[in-house]
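To start, the structure under review is shown below, and the notes come after it.
One protein chain omitted, others in place.
Showing chain A:
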C-alpha cells in the first residue's frame, strides 16, 4: 500500500505536461491526441494502440501473442451468443432491439441519444432491451452481460469506431463532462486518468506497464487474469479509480457513461478487437 504510494508520487513528480495546443471540438481533441502519442511513440503504428500496453513492449507482446491460441474468454463468448439468440419469455430476442439485429454494431457504441439526452453504452442498451421485453436487468460489471457484450464485440472485429458527438449543446456537454472527468485529479493520491494514461504510458507502476489512452476501449470486454473472468469497461474504470483511493462511481452512472463517450471518441478510426486478454 505504502509502496504503491511512493511509486505514484515519484511518477507524479516526473510528469511531462503535454503541449496544450489550441483545440476545442472533439475532432480537434482527437487529432491532437493522435499527434501527441505519435510524438511520444514514433515507432508505434497507429493501429497498434488497440493492443494497449502490448503496443509498447515487444517482449510482453510476443509472450501475450503466444497465449492467444486458446483464449480464456472463448467459452464466455459462446455462452454470450447462446443468450443473445435465446428468445425472452415474450418470444422476442435481443436482435429486435438493435440495428442490423445487433450483429456488427459494437463500433457505434456508446452513442448520444438526442431524444433522452443521454449516452447509451452497449451494456446499457442490452439491459434496456431486457427491460423493454419484461426481463430483469443484469448486473453490469461481469457475468452474463460481459458475455453478451463480448459476443456482440466479436461480431464487430476489425470494424472501426465511429462515435459521433452531435452539435447539440447536450451532446457536446456530455463529451465535455467525460473529458473533464478524464483529466481531473481524484483520490487521496491525486491522480487523473491522464496522469497515468496520457502522461506516463510506457512507464511501469510496480508490475504494470501503463497503456496509452488511445485504443483503450477497443479490447473490451476484457478477460483479465487478475479477475479470472471477463469484465466490462466500467469495471475497469472503477478499479482505476480505486487504485488512486478515489471512491468509484456505479457502473453505468451518468459520469462513467460520459467518460466512455469521451474515451471511445478518442479511439475513432481504431478497430474493435474485443474481447481480448490482459494481465
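Keep in mind that, in the parts below, a residue touches a chain if its C-beta (ideal position, glycine included) is under 8 Å from a C-beta of that chain, and two chains touch if they have at least 3 such contacts; residues count from 1.
Everything below uses one rule, namely that contacts and distances are computed from a predicted model.
One chain of the assembly is not displayed; among "SoxXA-binding protein", "propanoyl-CoA C-acyltransferase", "Nitrite/sulfite reductase" or "Amino acid ABC transporter membrane protein, PAAT family", its UniProt protein name is "SoxXA-binding protein". Interface note for the absent chain: among A:187, A:202 or A:271, the touching residue is A:187.
Within the complete assembly, A:36 is the residue of A:36, A:88 or A:227 that touches the hidden chain.
For the chain missing from the display, the contacting residue among A:198, A:233, A:251 or A:270 is A:198, taking the whole complex into account.
Although one chain is not drawn, its touching partners on chain A can still be listed: residues 15, 17-18, 20-24, 28-29, 32-33, 36, 179-181, 183-188, 190, 192, 194-195, 198-199, 242, 245-247, 249, 255.
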